[in-house]
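The structure under discussion appears below in the form of structure tokens.
The complex is shown incomplete by one protein chain, all other protein chains being positioned as in the whole.
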Amino acid sequence: MSNVNEYKTLTANGLWENNPALVQLLGLCPLLAVTGTVTNGLGLGIATLLVLMGSNITVSLVRDWVPNEIRIPVFVIVIATFVTLIELLMNAFTYGLYTALGIFIPLIVTNCAIIGRAEAYASKNPWHKAGFDGFVMGLGFALVLVLLGGLREIIGQGTLFDGADLLLGPWAASLRMELIQFDYPLLVAILPPGAFIGLGLIIAVKNGIDLQRKRRAAKQPIAKAQRARVTSQ
Amino acid sequence: MSFYIASSPHAHQRRTTQHIMLWVLLALIPGLAAQCYFFGWGPLLQITVAVTVALITEAVILIVREKPLRATLGDFSAVVTAVLLAISIPPLAPWWVIVIGTLFSIGIVKHVYGGIGQNVFNPAMAGYVLLLISFPVQMTSWMPPSTLATFELNFIDSLWLFFTQYTSEGYSLEQVRLIELTQSLDAIVMATPLDEIKTQLSQGYTLTEIKRSDVFSGIAGTGWLWVNLGYLVGGLLLLYKRIIQWHIPVALLASLAFFAALGSLFAADQLPGVSLHLLSGGAMLAAFFIATDPVSAATSNRGKLVYAALIGMLIYIIRTWGGYPDAIAFAVLLANMCVPVIDYYTRPRAYGHGGKAL
Amino acid sequence: MSKQASNAVQLWDFPGGIHPPERKQLANRTPIAHLPLPSVLYIPLRQHLGSAGNILVQPGDTVLRGQALTEPGHTGGLPVHAPTSGTVQAIIDHPSNHPSMLAEPCIQLIPDGLHNSVAFEPISNPFEATALSLLQHIQQAGIAGMGGAGFPTAQKLAQSRRIELLIINGVECEPYIVSDDRLMREHAATIVRGSLLIGHILGNPAIVIAVEDNKPEAIQALEHALTQLDSQQAEQISLRVVPTKYPSGGEKQLIQVLTGKQVPARGYPAHIGIIMQNVGTAFAVARAIDHGEPLMERVVTLTGEAFAQPGTVWGLLGTPIAHLLTHAGLQTEAQQRIIVGGPMMGFTVTDLQIPITKTTNCLLAPTTTEIPAKRQELACIRCGACEQVCPASILPQQLYWLARAKDHDGLAQHHLSDCIECGACAYVCPSEIPLVHYYRQAKADIREAHIEQQKAEIARQRFEARQARLQREKEERLERHRQAAEARQKALAAREREHAQQAEPAAPNAPAAASDDPQKAKVAAAIARAKAKKAAQQVQQQSQQGDSESS
Amino acid sequence: MSILSGILVLAGLALLFGLILGFAAIRFKVESDPLVDQIDEILPQTQCGQCGYPGCRPYAEAIANGDDINKCPPGGEATIQKLSDLTGREAKPLDAAHGVEDVKKVAYIREDECIGCTKCIQACPVDAIMGANRQMHTVIADECTGCDLCVEPCPVDCIDMLPVTTKPERWRWQLDSIPVTVVDATQALPEQKAEPKEEHSGSQV
Partner (left out) sequence: MIFSSMKRNGIILAAFAAVATALLIAVQWATADRIAAQQRNEVMRTLNELVPRSTYSNDLYRDCTLVTNPDALGIDSAQPVYRARDNNNHVALVVRTTAPDGYSGAIHLLVAIAPSGTILGSRVLQHRETPGLGDKIELRKSDWILSFTNQRVNGENDPRWAVRRDGGAFDQFTGATITPRAVINAIQRTALWAQANSNALFTAPANCDAATQGVGNE
């Protein structure tokens, strides 16, 4: 029972309460650079998710053998290995996306969200929980990437799923939607400043929702806590 | 009868934010008049739309944020922002350009940062940059000075162009912007003088050759010279009324002139000189009206000198080597970012902290 | 000679400063007036910086003018004197002449109208007397700095450091106030005499009397007084005219103007060999030494357009301000401001019974057209105007943000403690932010936090000491029990042995029966009372709960 | 060959760094953590026990071991903020389960009702109550932390918690706390004291 609860908490943390992109504000460099379209966001999101899961599970499995002093180097080795693996695999199987995401795949190594989870969670919990944590954290990160990519794509070029075939194969070319036909799209959305503004707005919306929820939460009766007697009386 | 409780000082110099902003608006008039004389009704149309949008946006945001409406709307800071943005963009840029720009300036750059006094960036310039990088075509479609223009635009034509991009007779903005040059039979489409120089230089012409064109009046851009002089007059008025202090305008212009002179010294025929830099673009507007925005500028006198000199240098660098034609907005925003550092390192030494410690 | 000298000497400038409208003509055209005696005086025990003295009188005592009502206690303090003859009616808590108007102990004196004085004891040949005896005399006269802070004068003059310069401050830079101006015009010779006496106490340093250039009559009067001196004294003392700029009368600023030196932060002028005294203090010192008169009255400016007859008056210490306001013909309006002090640094009061004290130099009652009411505080636009006018070269705007954020460390780093609260920053602020008020509150908060921290430290030590004591006591108790148990066992063993030898009945020791103890009855009664109270509370609580549930 | 050399080079490097880290871990070890002392410094030392721990020091130890930082009503928001700054944890609002922030108070014993039972003396965590058996007790106001632990043990309910009175020199410039008095203009100026009528405090700051 407590297990179920723990998974629930992990899920809420990863997707909302402690979302790596919106709350921890980690891994912003790839997040802001590649989210010009949904496809790019999704690609990098999936890559990050895979790395995060892989590294979390591995770190958790080896945690008993790793002395405290060298845990960070070991984590880095694990993460770097996974990133390189993903990079090689993407290069081999999704070449178009590989060229589109370009230099940002190796940058996943320095995504603090990953080493942060390894340090904060995976190194203290069993492998299945760590893996699940990696999955929801990665999912939370990927969702933000996709959301931001979607926003920027719609405002900046009026489409959605442009270039999905690069990621998902030729069938996905039909996913492309032309939502709005701009004569003059708001180019800033696709350019890097648009990513900053967009992320800022998403964070603002998230905080706004949190505030609303807090306000709405019914005032629970306050249980009086036991007061300690400092003295024998 | 009741007694009134208040904290000292009880006396107050009656110079309020509102007062300052109204003077700024007043001082813009000479430059604006010159702009209208040379470039038609466009600036006035832009200002009308910009001020309306700015006030509505600010009012809506203030209501949403549950802030006092009268006091903030009444300080005219939103109006100043709107006017500065409106006169910075091409006179007949389509209406939605200024609407988007003003929305961004007031909504995002001013209020998301917390409203007046809190914004890190100059709202008008941030709005300008947004427009420039989003709509480069519209934002570089400048009108030729009326003395050179092929078309004479009346108010109705301007209105049509502003809202539809075509005159009532169906001429497009592109056509209206044509100039017939006297020394060659070519007709060219007008850009700003500085942009024109950059284009021509890339074609291998020398500066002396370029400046023979009608677009230039010998020392600076035709029309643009008078616009800049107009803003200079307005700026001097602000200085005289002590609305602004000399530090920022002088340091900005001096720094820009210094680098321009340095450039001329090394490559007189490849780099525009002092008079072109000071009088052909938006240098005067920037020096007296934009960089002096108190909110986003440095605070101490020494800090203001550093801040303005930095803007001058950045303007020169971006104009000479940058990817966009005008540089003022970028320069001001970059300098805005440096303000905390400048402020930190130009703190005055507090009384009694000079000698040995006790 | 003095005029040429004063013009030739170099002056410095201090950073910042403002030029508010001076409006001194309102009150400086008429001589200092004497008022009829008020019907009651509230003489605060504490009118200076420091602790109050010990009370020497009791309700019902008849006192004479100049009689000491308090004496310095073991914690120091300055005596206060009866400014007129009369009867001590009571010693009460009365609203104080302080921005908070919180009540403070005062001696309530009913004047008898005779104005009989004690026999004053002047010092006949003061320049022959020792500095120590003069200082004692000044302290017994109850003289405190009359410029504003009210620091006991004798304490300030009792310097072990070598003093090279004595500055007599007649700058009076704050708008409206003309007390020192009038005093200099009418009693220039006494002021010069007082200055020389103070100079004598300090071992004859150079003496400079500083006056702002907007007081030509005062300058003339002082110049005249200086020409009356013998050559040796004239050599020692000089008059210096400083340009008008607020706040050039601030101690630190005036030192900078006259000498170009700055008083080190958290230091005193004496650290750089300088002592400053107000002209009013110099006057009081001269009166005390030459006439034996303690400090009983002072010049108060009554000014502002709400007065029908503005001017200056001699106010007896302890006079309720209502008496002075009536005298000057105050015409109140709906939202009347009564400001004690000037328009830049004074504070508003709402109770007109607060007394005049040794530091009350001005009562300002402006009309709302003259000094408009405060408007809504707007957002700071970072214009930096405050920074330009700050005479202490600190960053008012940064301090404002830090004060709002309650960042005490940041405030300390930005030298909040060097703020002299002159109000120049708030005067120029286009958003009308009451900056000084923020600083005052922040300073008070910092002071409070400091006091609380000291108290917490003491509490912690006491708590730890107590814990240690309890631990020790517990161990001792255990030890005693152990010993007792051992003893019991020994005794038991012994008794058993004894018992074996002979059976002896031991008479049980009857417990002390003290049933008729009155104390016990009282205790029982008290416990019964408490129980009843508790029961009543419970009933009340239950009924309240019942109410809240039903509602 | 290149495969093997790749592995060897990386393993060698890792070995080297591992050796360095192993060396550094022993050589540059930081001695015990003074965090508890720092936390204890921040706590108000009222020793009131409202946090659920017997005194401030035990609560400081509990915080250092991960307990919440919002359980100290006497310290209030200011203390929570400081603890948040020190520990890097989120500054949550005061946990109302432990009580609410209140004005500073000091205990006062109504001496005529006191029966001299010494129970309050034993309850006082800072030994701020003087008295002996069957003697009237009194509180040393300057030492009282206002913890109110003495109130409950008193069998005769003779202890009151009174708010600390402000003195002018410790006044905190709260102008809006000064009541605005509405006075009759005709009565205000002559010497007879007008009876002020309290009204809303409409002061401007």
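All chains are identified by letter, namely A, B, C and D, in their written order; residue positions are counted from 1 within each chain.
Please note the rule applied: a contact is a pair of C-beta atoms (placed from the backbone, for glycine too) under 8 Å apart; a residue touches a chain by one contact, two chains touch by 3 or more.
Predicted, not measured: the structure shown is a model, and the values here were computed from it.
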Legend entry - Displayed partners of the chain not shown (whole complex): A, B, D
Inset, instruction - Pick out which of A:32, A:52 or A:78 touches the chain that's been left out of the picture. - result: A:78
Inset, instruction - Pick out which of D:18, D:54 or D:168 touches the chain that's been left out of the picture. - result: D:18
Inset, instruction - Specify the residue from the set A:67, A:126 or A:200 that touches the hidden chain. - result: A:67
Inset, instruction - Provide the residue numbers of chain D that touch the chain removed from this figure. - result: 3, 6-7, 10-19, 21-23, 25-27
Inset, instruction - Over the whole complex, note the residues of chain B touching the chain we left out. - result: 133-137, 140-141, 174, 186, 188-189, 191, 198-199, 202-203, 323-324
Legend entry - On chain A, residues whose C-beta touches the chain left out of the figure: 62, 65-67, 69-70, 73-74, 77-78, 80-81, 84-85, 88-89, 91-93, 95, 99-100, 102, 184, 187, 190-191
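Here is the rule we use: only the chains that are shown with their structure count from here on.
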Legend entry - Innermost chain by mean C-alpha position: D
Inset, instruction - Could you see whether A-B or B-C has the larger number of C-beta contact pairs? - result: B-C
Legend entry - Relative to chain A, chain with the most remote C-alpha centre: C
Legend entry - Centre-to-centre distance between chain C and chain B (centres being mean Cα positions), rounded to whole Å: 54
Legend entry - Where chain A and chain D are represented by their mean Cα positions, the distance between them in whole Å: 40
Legend entry - Geometric centre distance via CA averages, chain D-chain C, whole Å: 30
Legend entry - Junction residues of chain A - those touching two or more other chains: 230-232
Legend entry - Touching two or more other chains - residue numbers and ranges from chain D: 47, 55, 125, 173, 175, 178, 180-181, 185, 188, 204-205
Inset, instruction - Would you mind writing out the residues of chain D in touch with chain C in their complex? - result: 40, 43-47, 55-57, 78, 113, 115, 117, 125-128, 134, 143, 145, 154-158, 166-168, 170-175, 178-181, 185, 188-191, 193, 196, 204-205
Inset, instruction - Provide the residue numbers of chain B that touch chain C in the complex, in ascending order. - result: 1-17, 19-20, 68, 71-72, 75, 77, 115-118, 245, 294-301, 304, 347-358
Inset, instruction - Using the touch definition up top, name the residues of chain A that touch chain D in the complex. - result: 68-70, 73, 77, 222-233
